[in-house]
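This is the structure I have questions about; it appears just below.
A protein chain is absent from this complex, but the other protein chains hold their places.
And now, chain A:
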């Protein structure tokens, strides 16, 4: 994760944008310095020097003015040419192939699902060195998907399926975040794109269900709490039976929760202590979050976190 992600592209989609940005910045800086320089020079050179009559009254000079209009036209022409060239490169055609990952933005987390049905939240696993086609939509308001090192950003709009190619040239972890104002927790709607050399998409598949728990352990007890307090009304854990007839589409899918680095939209790192803090003070940790602060005993919170940390 780089300090200036815009100037540190990690893909063939973001690189041309970086080059264009640099060229434009230098041109712009040149124009600015020209204006600021001329202004300073004229302010000093032509400053009022005590008494004396009015200076010569010059009303204009058509040739000069046509000159700087043509200069501006030429500059704009160059920029336009570069823009057209780069726009296509960095936003290639998305029609045709089936998307590799379905992205759904929620207030306030990101859900990533493969066509096979494996779902994860907050972390998108992609194979390094290959272009991945995303299909993006929103469950509520307009969000924006931005991973500056991997691709351009694009809005994520309810009722509309935008498509976007992303690519990571080499393995690594890349920061992403929501860029469109989407309500109280717009600040904490961050995610990570993790590019691996092993070709896996989105996460483990549905055929690798949650691990079996040792009977009588804290985790097994936590699983029972999970069912009883109806966490499964909002959260799905694949392989975990639920008495509550709900598809669990409100909150993030927790199937392989323990394998995630961050939780709660990037507010906390995923440790047992933080899971407990989250369960105890949900609304303080992430005010406005759709998840209420649940009335749980310390024992239940302890067991729940043991259960969640067992979901490898």
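Going forward, contacts are C-beta pairs under 8 Å (C-beta built on N, C-alpha and C of every residue); 3 or more make two chains touch, one makes a residue touch a chain; residues count from 1.
Assume contacts and distances are computed from a predicted model.
**Student:** There's a gap in the complex where one chain should be. From "Cbb3-type cytochrome c oxidase subunit I", "Acyl-CoA dehydrogenase family protein", "Allophanate hydrolase subunit 1" or "ABC transporter substrate-binding protein", what does UniProt name that chain?
**Tutor:** Of the names offered in "Cbb3-type cytochrome c oxidase subunit I", "Acyl-CoA dehydrogenase family protein", "Allophanate hydrolase subunit 1" or "ABC transporter substrate-binding protein", the absent chain's UniProt record gives "Cbb3-type cytochrome c oxidase subunit I".
**Student:** Have a look at A:99, A:122, A:148 or A:251 and name the one touching the chain we're not showing.
**Tutor:** A:148
**Student:** Where does chain A touch the missing chain, residue by residue?
**Tutor:** These residues touch the chain not displayed: 3-7, 14, 16-17, 20-21, 24-25, 28-29, 31-32, 35-36, 38-39, 42-43, 46-49, 52, 54-62, 64-65, 68-69, 72-73, 76, 79-80, 82-84, 86-88, 90-91, 107, 140-142, 144, 146, 148, 152-155, 157-160, 162, 175, 177-188, 190, 266, 287-288.
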